[in-house]
Structures are given as C-alpha cells and as structure tokens.
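Have a look at the structure below before the remarks.
Note that one protein chain of the assembly has been removed; the remaining protein chains are unaltered in position.
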Amino acid sequence: MEGERRPLLEVRNIVKRFGGLVAVNRVSMEVYPGEVVGLLGDNGAGKSTLIKVISGVYRPDEGQIFFEGREVRITSPMDAIRLGIETIYQDLALAENLNVYSNIFLGRERLKKLFNLIPVLDHEYMMQESKKVLDRLGIEIPSLRNKIKTLSGGQRQSVAISRSIYWNAKLLIMDEPTAALGVTEQRKVLNLVKTLSAQGVAIIIISHQLYDVFQVAHRLVVLRRGEKVGERLTHETNPDEIVSLMVGAELVEGGRRG
Amino acid sequence: MSRTQLVARIGRNWVVLFLFLLCVIFSFTGRGFLSLKTLNNILLTSSPALLLAAGETFVIITGGIDLSVGFVRGLISVISAIVIRDLYALGYSPYFAIFCGIVVGVLLGLLPGLVNGILVARFRVPPFIATLGMYGIANGLALRYSKGFPITFLPDEVGEIGNGFFFYLLPGRLFTVFEKPLGLTEAEARNLVGIVPYATVIAFALLFVFGFVLSKTQFGQHIYAIGGNIDAARRAGIPVEKHLIRVYVISSLFAAFSGVLSTLIFSIGTHTQFAASLELFAIAAVVIGGASLMGGKGSILGTALGVFVLSVLEVGFLMSGILPFYRYIAVGTILVFAVVIDQLFPEIVYD
Amino acid sequence: MRKILVALVLVTLVVGILVGGVFAEGKKPKIAWCPAISDPFYYMIGKGIADKCKELGLELFVAEYPKAWGPEVQVPILEAVAARGDIDVIITGPTSKDALIAPLKRIHDMGIEIITVDTYIGDGDYSKPSEYSFPLTFIGTDNFQGGVEIAHRLAEMIGKKGKVFVETTNPDVSSVVERVEGFKKGMSEYPDIEIVGVEYCLDIQEKAQQQVAAALAAHPDIVGIFGTNLYSAQGAYQAVVNAGLAGVVKIASWDATEDLIKALREGKVDLVLAQKPYEIGTLAVEAAYQYFVEGKEIPKRMVPGFFFFTRDNVDDPEAQQYIYRAD
Partner (left out) sequence: MERVMVGQKEWLYRLGRAWVAFFLLSEIVVFSIIGTGFFSARNFQNILVAATTILLLAAGETFVIITGGIDLSVGFVMGLACVVSAKIMVMLQAASVPQGLAILLGCAGALLFGLLPGLVNGALVAKLRVPPFIATFGMYGVAYGLSEILCNNVPISGLPPLVGFIGNGYLLYYLPGKALTFFGPPQGISRADIRAMILLFPNVFVFSIIAVAIFGFVLARTQFGQHIYAIGGNIDAARRAGIPVEKHLIRVYMISSFFAAMGGVMYTLRFVTGRADAGAARMLDSVVAVVIGGASLYGGTGSMVGSIIGTLIIAMLETGMVNLGLPTYNKYVYVGIILVLAVLIDQFFPEFVRKGE
C-alpha cells in the first residue's frame, strides 16, 4: 500500500543526544496513511526517544520531520497534537474523576448559551458526539456518564483513543498499548487498531509483545543502540528474524528497502 | 569535592548560615541579646516547641502530617496538671504527685497517635483529615477538663523543676549546682544567671534518642522508605501499616512530652487557646529544617535548627523592640523561601 | 436527588421562618446570663445572679461560659439565646466596646432588654441618647478609680521610684483599658516612677507569663508590676517567681481568685484588688426585677465598690466573702 502515496509522516536522519550518549542516531522512517508501523527494539534501543521526538517531547539535535509533505518543527506536545499526531501514553492522560464524554471533550468542551447569555457546558451535545465516535470505532461502554475511574484498563485506553480520533488525529502513537491488559482486553485493543487503520488512521505501535505487533502491523522498524538496523514488511518476515535484529545476533545486509 | 557539590552543600545547609546570621544581627540590634540569660531564655522557651516539632518530623517524613499535636499537647498539659494538683491536694509528696502527673500524661499521650495511625494506615483516611478530627476531639476534651481556664494550685516544686537550672552563676561572686544560692540580696537576685535549664536537657535527651532511632536504625530507615515510595516499601516487605501507626504514636507521644514540659515550665495546666496553631509552627520548623511535605526527607537536627530559627526570631524581635507581628511575616516568608531554596539546590551527587 | 434534599432543607428553613415570631412571650421577666468568658470572676457574677433569681422567683437561663474572649465567639451565643424567644433580659459582659454595639442593638430591637455588667459598650454612658445608650444599665466596678488607687498603693510599696510594668489583656475591652488609664493617671503623680511597658496577653495566662519574663529580661531593674486581671496577674507573678525575684519585684493584682489570694499569703503577690462580682450579679437581677415588675426607672450606671487584700487583712473573716470561688 505504500509507495504510490506520499507518506503522512517522514523523519529523516534524526539524531538525539543526551550529553555523551547518542540515544537516536541518524534514524529515518516514514509512515503512510492507514498504515500500522511496529517500532521494535530492546530496552534502550531508542524507541521511546524517537517517539518522544515525533510527539514533541524532545527536540532533535539533527534531522528533519515532514508531515503531509511539509517540513514541520515540533517544539512541544501541543504542536504535535495540533498537527494531528496523538500519543496514547501508558498512564493514559484521562481525568479519572470525570465521565467518559467529559474526557473526550476535555479542554475543548462544547458550550451553549444559557438564556443566550451565559456560556455553559452542553452535556447533551458532548454525550451524543462521543457516542457517535465510540460507535464508529465499535467501542462498547455501558454509559458515557460513568466516571473513568469505574472503567477497565482496556475501556480507558479506548476512551483515550476515541478522544484523539474525535479531534481527528491522523497519526496515533501507541506506547505498549497492550501492556497490563487482560487477554480479552488485549484482543479488543488490537481489533481497535485494525479498525482505525481501516479508517485511514496511521499508527506507530511500540510493544515488547512481538505476537501482538505481528498481528496488526503492516511494517516493522527495528532499532538497536539508537540505530535503525532493519525494516521489514510483516508478511515478509518472522519473529525469529526480528528478534535476531533486535539483539544483533547476526549481521543483516540489505536491511534497508531500496 | 567539586565546586557544584560545594555550592549544593552550602545551599542545603543554608538554615545554619541563616541562624548564625540572625544571631549576629540581633546581637547588634537587641539590647542584651548576646548574653547567657538570653541564651538560656531561648533554650528554655523553645524546649516544648522542640519536642512538638521533633514528633511532627517523623510524620512528615512519611509524607503525612499531624495537625493534632498542638491540642494533644494542651490536653496532656491539662490532664497532667489535674493529676498533680489532686494528688498534691490529697497530701502526697509534691515529687510523687509530679511523677504521677508525668507518667499519666505520657501514657495518655499514646492514645491520640494510635487512633490517628489506625485511621491513616488501616482506613486510608488522609492524614490531614484524620489528625484534624483528632485536633477537634483533643481540643474539646481539654476544654472540658480545664473548664476553660488554667489548672492552678500546683505545688511550687513544679515551677522549680520546670524553670530550674543545673548551674547558677552570680558573676564574679559564687557558683552553685542544682540549688539556687540562698540568702541573696535584692541586687544579687537580679544578677543571678541560671545555666543549662533542666527542661532543655530533657528535651535534648529525647531528641537525641529519637534522632538516633531515625537516622541510625532500621526502623528509621523504613520511615524514609515509606515516605519515599510507599508501594516500593510495601513490596520490600516492610509492614507499612504497622509502621505508620507507630510513627503517629511517636508524634503524639512527643506532643505529650511537650505538654508535660509546658506544665512544668508554666506551672499551670495550660488549656488550649494558646496551643492553637502551635502545630502549624511545628510544621513550619520541620519544613524550614529541610523536610518536604511530599515525604522522604527531613531530620531531627534540621528540625531543631528550624525551631531555633523561629525562637531566635521571636526573642530577637522582642529585644530589638520590633513589633511582634513582624515575626509572623518573617516566618511566613522564610517558610516559602525554605521550600524554594530547597528546590533550587540539586541533590549532592558524589562521583 | 441531592438537589431534592437540599430543597427539602430549604423548605424546612422557610417554614421555620414563616412560623417564626409566633412563640409565647413570658409574662414575668425571664433572665438570661451570657458570660463573656469562663473565669472565676464571671462565675462569681453568675452565682450572684442565680441566688438573686431564686430569691425573687425569676426564671434563669444560663448560657455557656465561652472558652475564648472575643465578639466572634460571644455574638453567636447571644443571638442563639435571644432567638429562644422566651428571654426578656440578657445580662452580659460585652467582649468589645465597639464590636458589640451593633449585635446588641439588634437583640434589643427584638424586644429584649440588655444589662451590661463588668464591661460596657461605647463609652459606658447610657444616660445621654446615643448609638449605644439602649442598654438598661451598666453595673461594674469603677475601673479607672481602681487603677488610680492601685497606682498609689504600689507606689508606696516601691518607695515612689523605679520602673514599673503593666500586664493587661485586650486593648479594646473597656474595663481593663480604664484600669490601665487610671493606673497611668495615678503614677503620673510620681516623677521618679517610669512605666516601661504595657503588654497585652489576650486573657492567656502563659502569654502573660512569657511577656513579663521578657520584660524582666529587657529591664532587669523593674521594681513593680500591675496585672490588670486574674490571668495577667497570675501570669505575672509566675514569671517573677521563676525569675527568682519573688518579693523583690512588687506585684499588684486585680481580681481576687483563690490562686492570687494563695499567692498573696505566700508573698508572691503583694496587693490584690477584689471587685464585688457577687454584688454585681445580684444588682443586675434586682434592676431587671424593678424594671419589669415594679416598673421603676433604674439608674443607667451602678458602681459596687472594691476591696483591697493585703497580707495583713487576707485572713480576716469578713474579707473572705470577697474571694472569687470558681465552683
């Protein structure tokens, strides 16, 4: 599916140093609309650093970032969000004391005028809208008026995701989405990922669980010690090869796709 | 030690410098500030505060807070005074009466802490609330038993112990131990200087013991662990609940010490009006002493320094003829600075 | 649901408001005693009031003895008592001569007569019409005169020369303010006597003790101290005893608590002025009785005298009646 269309996100020769050590060294990769890219690597391989560069937490020391063809400077998480790059963190940035739809609209609440004078929260509207997006993504939550703290980990995650989708995120970055979830929940999340990509949302997924990644990802990018050591189409590779790339068991030639 | 380390060290011990600075300034501004009498005065009046703050230190290191100490102190002071008064009235020897008063006071002092601890540790009540509840309860009980006015009619020995000194010095003339020299002329009575108040010695002894427990024993180590990361502590197999309860008991035990001591010093059972907001100043002292309300940091020594900063300020302002209210402003400002400074200076890293 | 309950609460309140003012009015005057603070002096007034009420067969409601001195404590109590609706006279000691004017006026507007004892509102002169002339009468010691006499007696004791210090309670309480004024007036006649300071302990004995201790440190040559009420005086002599100056520094105290009398016997205090709280109490009730039952006009100010305790007369049988006994 790639090639014929221009990439949604493209990073070129990204370098990020922390004092002495080079966390990310001249890494390039691109993500296409509707594509799910698995970002793999052992601890300290530089996955999360790269992610943080893309999501605006860190600023790269070298390299360029292109989004929808234009070169962009992402200097803060807000920049990234404005572009449509949303990161779903493990600790899920949700306010547990608020209900589902309030979280989906958090910070961008819909208001209505009381006696067309005083702006107040339009709960009804926010609820309906949230319902729509949840239905679209096939997420089931008994009542959107339930507080987040009463939801399961998987439900919370799907709320976080639908939140970013509602505010039309084009690229989702999911850091260990299935970690700390029950089996059924994991499956739900993975299905959700498929649904999203089917709807044209690009996704970068980081996970230690190769099995999960192989299920959903179209393409796999492998990092080791800050360098990109390989890139494979999922259907052209297998876990063993990927693992060997990750741990650097054997030298891999022709890693890059021409 | 590198330069940054040096800076960090100085920054982290700013309170010592500050205290020193205060003393220098006041010795210029305050008439007769730099004198044995004043020193002993500061030591004496700050003793109960020292105890109160020391107890609070333990709680604050666990990341909690104990608002009840002020009124627990008041309650214990009243109760011990009542015991002393009544036993004395019944014709027992004053020393026996005082002894009983102290024992009863200290023992009762264990209770509030036990309740606080159980509420905090077992029922997960926020420390602020649990101890605020106890604050009200102790206040009410103290008022009930004191009828709202000080417990008087204590034997003179009370005041003599509370305000006694180990040494008495009549400059150039004579020097006695334990006993005030008798048969002094009026002029001599005015010049007599007491050195090393009993009260202070008692306070310091207690501080030393518990300071040792906090800094040198496993028990103390675990308190820091709990304050640093309670889950980690739990996973490490520390009986967190039990530990927390003990900590709150220690805190109210110290409040009881403080109450008993204030009875001895003021030779009355002091009901709670005066105790109000004592707890806040204790907390202030602890924080100025380098503890963090987030828990995991703090030391008895630091707290002691904090207390002395406060009492030097009080006495110094008084003797410099500065309105006492400026003291509140000073305390408030210093308190905030303490925290800001603490955030400015990094942890010392040894390489 | 919560809202519904709130509504319910409000409804109850409103209902209350509507049925309000429909309660029975007592025919014979019912007296309420609202002390200013819990101390032996006020307990003595209370005793006087209680005995007199029994004697005249009047109903009496005794509000609690507040544990702290001040309007924010006293006013809610006064209002709650007034709101009982069965009260005709409130006898009280205003805790501030300014702050209590408005609240007492409001209670007076509810049709309840006010008698102020020990302390008064405004300048205490209810005879000429003014913002604060509504109370029935003020019954209390002539504090100014008392201050003057104490000054003279203390001056005698210290040989009419040297530094003296005043420990008092609040700067806005008529009674103690006048005592201090009187004391200054009296001392002004002695050129060799210097008043080195006036401290306010806010009715907290430990504070008084610390302030006097500090004063002794700052002025080691103080020869006399005047404690303007029981807490001030008790704290003052404790401080002097602790400084080992008992007998060296002369102490004149206002109010004859058992504690101060004991101190007088032991030579820790040298002069005790006893007001006549019991008499103040009985006078207050008589005034109310005369006003309501006999419809008499009553004087706007009544001044029972006072009594001086010295080591010489402290054991005289007729003196004993003037000692305040808390219980």
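Before moving on, here are some points about what is shown:
The chains carry the letters A, B and C, assigned in the order they are written, with residues numbered from 1 in each.
Quick note on the criterion: contacts are C-beta pairs under 8 Å (C-beta built on N, C-alpha and C of every residue); 3 or more make two chains touch, one makes a residue touch a chain.
Not measured: the values here are computed from a predicted model.
Just so you know, the chain we are not showing touches A, B, C across the whole complex.
Which of B:Gly133, B:Pro181 or B:Gly228 touches the hidden chain is settled by the complete complex: it is B:Gly133. The omitted chain makes contact with just one of the residues C:Asp86, C:Glu156 or C:Asp315: C:Asp86. Residues 1-3, 5-6, 8-9, 12-13, 16-23, 25, 61-68, 70-73, 75-77, 79-86, 96-103, 105-106, 109-111, 131, 171-172, 200 are the ones on chain C that touch the missing chain.
Counting the whole complex, the residues of chain B in touch with the unshown chain are 65, 67, 119, 123-126, 128-130, 132-137, 139-141, 143-144, 148, 280, 283-284, 287, 292-294, 323, 325-333, 335-336, 339-340, 343. Touching residues on chain A toward the chain that is not drawn are 77-78, 81, 91, 93-98, 102-103, 106-109, 111, 114, 118-121, 142-147, 149-150.
Note that in this section only the chains that are shown with their structure count from here on.
Chain contact topology: the protein chains form a pattern that is neither a line, a ring, a star nor a complete graph.
Chain B has the C-alpha centroid lying closest to the overall centroid of all protein C-alpha atoms shown. The two chains most heavily joined by C-beta contacts are B-C. Chain A and chain B have centres, each the mean of its CA atoms, that are 54 Å apart.
Chain B and chain C have Cα centroids separated by 34 Å. Within chain A, not a single residue touches two or more of the remaining chains. Shared contact sites, meaning residues of chain C that touch two or more other chains, are absent. The part of chain B that touches chain C in the complex is made up of residues 31-32, 37-38, 41, 45, 143, 147-150, 152-153, 156, 159, 162-163, 180, 186, 189-192, 262, 266-268, 270-271, 273-274, 315, 318-319. Residues of chain C that touch chain B in their complex: 37-40, 65-68, 203-207, 209-210, 213-214, 217-218, 220-221, 231, 234, 238, 241-242, 244-245, 248, 257-259, 262, 326.
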